[in-house]
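Every protein chain but one is kept in place in this view of the complex.
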Amino acid sequence: MSSIELDSVSKRFGSVEVISELSLTIHSGEFIAFLGPSGCGKSTLLRMIAGLETVNGGEIRIGGERVDHLPPGARGVAMVFQHYALYPHMTVFDNLAFGLKNIGTPHDEIARRIEEAARILEIGHLLQRKPGQLSGGQRQRVAIGRALVKDPKAYLFDEPLSNLDAALRVRTRVELARLHQQTRATTIFVTHDQVEAMTLASRIVVMNARKVEQVGTPMEIYGRPATEFVARFVGSPAMNFLPVTVRDRTGLATAVLGDGSIIDTDVPVDLLSAGGELRVGVRAEAIHVRPDGAIPGKVEVVERLGDRTHLHIRLKDGSTLVAEDTGVSQVQPGDTVPLAVEGATAHLFDDAGLAYHARQ
Amino acid sequence: MTDVTLSPGKAVAAVKRPTGASIGPRWTNALFIAPYMVFYLALLVYPLFKGIWMSMLESDMFDDTSKFTGLANYYRLFNDKIFIGTIWNTIFFVLMTVPVFVAIGLLLALALNRSDRTSASLRAIFFGTSVLSVTIVTIIWKMMYMPGNGAIASVMRLFGLEPIAFITTASLALPAIAVTTIWWIIGLPMMLFLAALQQIPGELYEAAALDNASRWRSFWSITLPSIRRTMLVVVIYEIVAQFQLFGQAQLLTQGGPNNASRPIVLFIYEQGFRSWNLGYAAAASEVLFLIMAVAALAQFFASRKRVEG
Partner (left out) sequence: MAASEHIVGRGIGNKLILLSVVLVAVIWMLPIAWTLLLSLKPNSELMISTASAFHPPYTLKNYTDIFQSSGVFRWLWNSAVVSVGVTAGILILSSLAGYGFARAEFKGRDIIFVLVLLGLAVPEQAVIIARHQMFSDLKMHNTYPAIILPGLSSAFGVFLMTQYFKAIPKDIDEAAMLDNASRFKIFWKVLLPLTVPAQATLGIFSFLGAWNDYLWPLISATKPEMFTITVGMASTQTNFAQSEGLGFLMAQAIFAGLPVFIVYLFFQKYIVRAVAGAAIN
């Protein structure tokens, strides 16, 4: 397995720069997710690593070797495509064997590798079928198998789960996690689904509008989002944002909401730049209905999820937020409830979208 | 997925031959189109320009030389009553056949747009004649038109009528060719219309039926608007195709009587390969090319305006 280094790579389509001077190091054996909305450039970046898009600037190295001028086949990576891209007229066996034959692998070695991959992926009984005779899930396995037999330096996944139904997607996710734990293969996984990124990746690269917003472990991304975009994109329901003014509370910031109620954050006040509007960001699970709650709010919608309940609440100044209550919540739409906010997990965001967190 | 131990196995020489394809432009990729381009340039582009050049030459049969005469051939053409006559004949023929191809083609398509076996067989009959060659078609129709022994003459005699000599009567020769042509290739417009009809979602008709639309109304407000594009394709295709009338006229009437059924292509053929006036024939062929291009373009723009407006 190999590391992958991107050294200020750029990509232009015509005059539009879609990736600009992006640098990133993916360590050997790491499972990295490129996470972002469609059109953010995450697939383009993956395809640049694979050699399916030209690189207009910078360097890409795989295992220390510069590859950005090599054809896709010479880079030693394997890719699993969104629509699987199996060769429709070849049997599953031939699909797996095609790449090995092309580099002159001996027949017995091809057979051995395919047998092994088929055993791991439980597709041994499908080897003589054509892709058209397979279910979506089976095709997915064959596509993974085609990558597996090549024993590549890195695996590249381009939204591989987006064509599966919900149940199969969850199952395949777990299988991919297990497969990675056992192979320890360098893996890049492109997805727009934050749950896939959170559950699978050792590190997540959050991308938006053709640039990297944040690189970090799933809990860093969730707990200390670098920007407002990351905070909104990761986590469900999305983080609440309320406009505030800030008071100094012995070095820490106290946020004052529009209705005058306060949230005591742990964000050091000296980090904040003077001037400009600020917003406080609080996740739903940090806002509870408590008798001693200081912020009154009117419940508009109650969403029951079984283990917990999301309350959509309007504050006195008209701003809205989502709070979390227990699964057996007695709250009804129309109730006015007292809310308590855990200020320790709150973040502040300036008008440029940059986040300020409590000291670690 | 259990027990994953990818055994190292025999080491495969890492990419023995890095022959894999690359993305992006490569001049070697042009090799895929090169073979066709050889034929395209040698047998289409070159003769097209050579033809234009030839149309400005006057060739001398006897010492096999030719001299440049500019537009003299064209000047001569437009003073040649026979040539002007062939233009009118061809236009008349197009006007006789194209509307019929559209109307009957569409009627047949509407009637046979069903999935039962009878309709399938009927479609096969109407389309089947199109696969015959022009020579077979003209043999068959000579036997229909012959004044003495022809089928039509026999039927007319049966009813006590005097048989008509279709292909030797000036006013009937071209219509007779038109009938033969329609019989021959009505299947193509029919098939094109059928394909278009099958693209119309059935829900539209079901919705119309629920809205109490009659069959006639459904036709006007659903079917016709949906096949406008195909209609255009059929009209342009048939104009271009029928302007090239040749075999039927050459074999049925030899252009007669008295040039009454001589189309442009027959004129080109006779000037070029019977009288060997190559320059003159080349000039006539350029005129045909121009007329066809103008007719197709005019029709295209006219219909587009109507579709958009």
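So that you can tell them apart, the chains are marked A and B in the order they are listed, and the count of residues begins at 1 in each.
In the analysis below, a residue touches a chain if its C-beta (ideal position, glycine included) is under 8 Å from a C-beta of that chain, and two chains touch if they have at least 3 such contacts.
Please read these numbers as outputs of a predicted model, since none were measured by experiment.
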item: Of B:Met56, B:Leu77, B:Ala178 or B:Leu288, the one touching the omitted chain in the full complex; value: B:Leu288
item: Candidates B:Met56, B:Val98 or B:Leu112 - the one touching the absent chain; value: B:Leu112
item: Omitted-chain contact residue, chosen from B:Leu95, B:Ala170 or B:Ala195; value: B:Ala195
item: Omitted-chain contact residue, chosen from B:Leu95, B:Ile125 or B:Leu224; value: B:Ile125
item: Residue numbers in chain B that touch the chain omitted from display; value: 15, 18-33, 35-37, 39-40, 42-48, 50-51, 54, 108, 111-115, 118-119, 122-129, 131-136, 138-144, 146, 149-151, 154, 183, 188, 191-192, 194-202, 204-206, 209, 215, 218, 230, 233, 240, 243-244, 246-247, 250-251, 264-265, 268-269, 272-273, 278, 281-282, 285-286, 288-289, 292-293, 296
item: Touching residues on chain A - with respect to the absent chain; value: 50-52, 71-74, 77-79, 81-83, 85-89, 98-99, 102-103, 146, 150
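Methods note: only the chains that are shown with their structure count from here on.
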item: Interchain centroid distance [CA atoms averaged], chain A/chain B, Å; value: 57
item: List of chain B residues in touch with chain A within their complex; value: 1, 3-7, 9-10, 12-24
item: Chain A to chain B touching residues, read off their complex; value: 51-54, 70-74, 76, 100, 102-106, 109, 112-113, 116, 119-122, 148, 151, 175, 178-179, 182-183
